[in-house]
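Complex shown without one protein chain; remaining protein chains in place.
Each chain carries a letter (A and B) given by its place in the written order, and its residues are counted from 1.
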Amino acid sequence: MGTKRVGVFVCHCGLNIAGMVKVKEVIDKANKQPGVVFAVDHKYLCAEPGQTLIKDSIRQHQLDAIVVAACSPAMHEATFKNIAQLSGLNRYNCEVANIREQSSWVHDDSDKATSKAQIAVRQGIEKVKLNEPLQPITVPVTRRVLVIGGGIAGIRAALDVANGGYQVYLVEKSGSIGGRMAQLSETFPTLDCSICILGPLMVEVYRHPNIKLLRLSRVEEVKGYIGNFKVRVRQEPPYVEEAKCNACGECAKVCPAQVPNEFDFGLTWRKAIYTPFAQAVPPAYVLDSTNCLGLLPQACGECKKACDQFGTGCMNLDAWPQVHELEVGAIIVATGYELYDATKLTEYGYGIFSDVMTSLEFERMLSASGPTSGEIRRPSDGETPREIVFIQCAGQREPETALPYCSKICCMYTARHAMMFHHKVPEGQAYVFYMDIRAGGKGYEEFVKRCQEERGLLYLRGRVAKVYEENGKLVVKGVDTLSGKRVQINADLVVLAVGMIPSSETHELASKLKASLDANGFFSEAHPKLRPLESPTAGIFMAGAGQAPKDIPDTVAQASGAASKALDLLSSPTLEREPTVAQVVGELCSGCGICIPSCPYEALSLNAETKLAEVSEALCEGCGTCIASCPSSALSLRNLTDEQMLAMIEAIVAS
Amino acid sequence: MIQLETNFEPKIVGFLCRWCSYAGADLAGTSRIKYPPNVNTIRVNCSGRVDPTLVLKALALGADGVLIAGCHPGDCHYTNGNVKALRRFRLLQKMLDQFGIERERVRLEWVSASEGERYARVVRGMTEDVRSLGPLNWKARVEAVA
Partner (left out) sequence: MQETQPYLYFPGCSLRTVAKDFDASAKACARALGFELKEMQGWLCCGAVLSNVDDNLMTKAGPNRILARARQEGNTLVTLCAGCYNVLKRTDLHARHVSPSQQAINAFNEEPFNGGVDVLHFLEILRDRVGFDAVEKAVKVPLKGLRVGAYYGCLLLRPFGEMKFDDPNRPSILENLLVRLGCTPIDYPARTDCCGSYLSVSSTENIQPLSGAIVRSARSCGAKLLAVSCPLCKYNLESSQLQGINDSPPDEFVPVVYFTQLLGLALGIDPQQLELDPRQMQAIRETSVSTVKG
């Protein structure tokens, strides 16, 4: 290979590095390393002048390889590799030494931070000297997208990708798309009727030639990698032929099995054969086999009889789950949220006192299609409540006992709820217990002010210590910190603004996708500011409340953004994959096969003829687990060989 | 055989997996959390890459301790490389016992990408523990009895 001429570039990063690390000393030390023919520092290597400096230096000093000592490789490794490539070098002849996040920012002793930086640079030099000039592996891109979740985020993303000309699979676990937005009565701050603005989008999805809607479906397994995902989706049967069903409802009339209706959070009942809600898409009924009296053997069958006699004869009780093997290039995750379990908030008595409700339950009650046709009633006796208490921040912003974060939308919807209550019950009085009012969106502050001023809502800045029942009323004991007085309200109804948590099956799905979750169980973004729409796992994008609590405008914007990322991925028929994969050194391999089961991707196999191990470069993800398992050192990880690891270890301990 | 070295600075080699623990260490950086500079890191793709031979080599070449950091079980970007690392680590510990090397010198920790504070705590704890154990002096201890 010959000795490489190595150039070292040390970034000041303004004062972020230079304020603690003595850059000149790093340069001096670098110059003393064998192989280094040039070393220079610069204020901002990632900026245009810095990049030009690198390019020019490579040319002027005929450098074969460069080490850039700067921020974490997670930040700008790609940037510097690109510059190396543009300057005529193979991009693997560029290494980044982390002297900011893991040196200048975490140590307060300048000498120690400097020597640590010197070591990091030395590690980079030793590694880059041994790097092979690899070429990326080109793989074809499957130009189809999978969207998981049929709420507003999934709907928007699917439409954008489909309108962009590519096929989309939209997988939804329930019997209809629409998600949470379909459950809302109005949306803030415009007070649009939620289903009215959502409905047309749902229909558009259903009719779109590029969208294949798979309802009652869940992702079972995900294999492959960016551009080449193989996803197994399991679809439960509806026992109803979608195309033929005209939603006449004759089946439901005769069904004997009644269960709490999830759409109304158990405030109403539905039959085992049902339509999720009036505007459901697809507009076909679904048989819920778990709650049906029995299909194997058939215990009832009245629904089918009614359908055959009075309906379109579209039922088939002899149906089985279907397994779809989908091949897609990109996956957009839009799995949304549910509410934190309010029974855990024992101070409020949810689940014990029937007149304590969650915000979503109240939302259903407000809805014209809800349990009370839009009238506000107490669940206990059906009477109209006069005094209603809204408690914001229920189980949130409480790191010790509940959720530590803020769910962003509760101040807004509580204002809307309180206002709608006053509108429907003009002689009533609403009280809102709050800690802060967070109304940061466009028109939000004005909306809250309007609610407070126009309708005589009483906003009390303080928390509620306890809610209990006495003489048919709910005694709410709280405090008003602005007046400094304790407050007791004998309310008819209490509504809790409970926090948003990721949907129940998020954790399982994340494992299948190998997409990371954050500390609160939401999908992690690769970088909160620079890459908010993509998972660190390549090829997976995200939108909506599954990534973090957010309102509808932000959800829709994020969904379109995620779609655009997916379209970007699909815009070319091929994709380049990292070539830093495992390779077998034939002469050393004894064919023992120990490495085979160590690979989670089944990228290793024993060649039928040679009986030696071989690696499928397309499947190999480059984790290196097999390397450590080989007793003969016959496996090697390109550009992170044992030799390179040893060289880096020596660079560390030699000092 | 406790050596009282008042100015002893332990030299610890850290193998950090790029998806979780390296990102966690970076987060400690962006959060400006301070910790001692005794752990020099090598970024690997997965904690499963860490061959126990490399750990022993590091100690033999002069390291006083080795830290291997990976994703929490269940979160491994490559499914279960961290679990394999754990299995190897257990066997490695037995080997260290046979060499007469204190187990506290080689540590396997799970640090997620959101655990900047935890990474700092691990580094602080390990640095102090290895400091109180004193320099390893592999030559004196292992090669002398060989």
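Throughout what follows, contacts are C-beta pairs under 8 Å (C-beta built on N, C-alpha and C of every residue); 3 or more make two chains touch, one makes a residue touch a chain.
Keep in mind that what you see is a predicted model, and the values were worked out from it rather than measured.
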**Q.** Visible chains that the absent chain touches, using the contact criterion stated earlier
**A.** A
Q: Among A:466, A:485 or A:531, single out the residue that touches the unshown chain.
A: A:466
Q: Return the single residue from A:135, A:373, A:401 or A:572 that touches the missing chain.
A: A:401
Q) Of the residues listed, A:475, A:538 or A:618, which one is in contact with the missing chain? A) A:475
Q: List the residues of chain A that touch the chain left out of this view.
A: 346-347, 352, 400-401, 466, 468-470, 475
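Note that in this section only the chains that are shown with their structure count from here on.
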(Q) So in the complex, the part of chain B that touches chain A is made up of which residues? (A) 11, 13, 18-20, 22-23, 25-26, 28-30, 32-37, 40-46, 48-54, 57-58, 61-63, 74-75, 77-81, 84-85, 88, 112-115, 120
Q) Which residues of chain A touch chain B in the complex? A) 72-74, 98, 100-103, 105-109, 112-113, 115-116, 119-120, 123, 511, 514, 516-519, 524, 536-537, 580, 598, 600-601, 621-625, 627-629, 637, 640, 642, 645-646, 648-650, 652-654
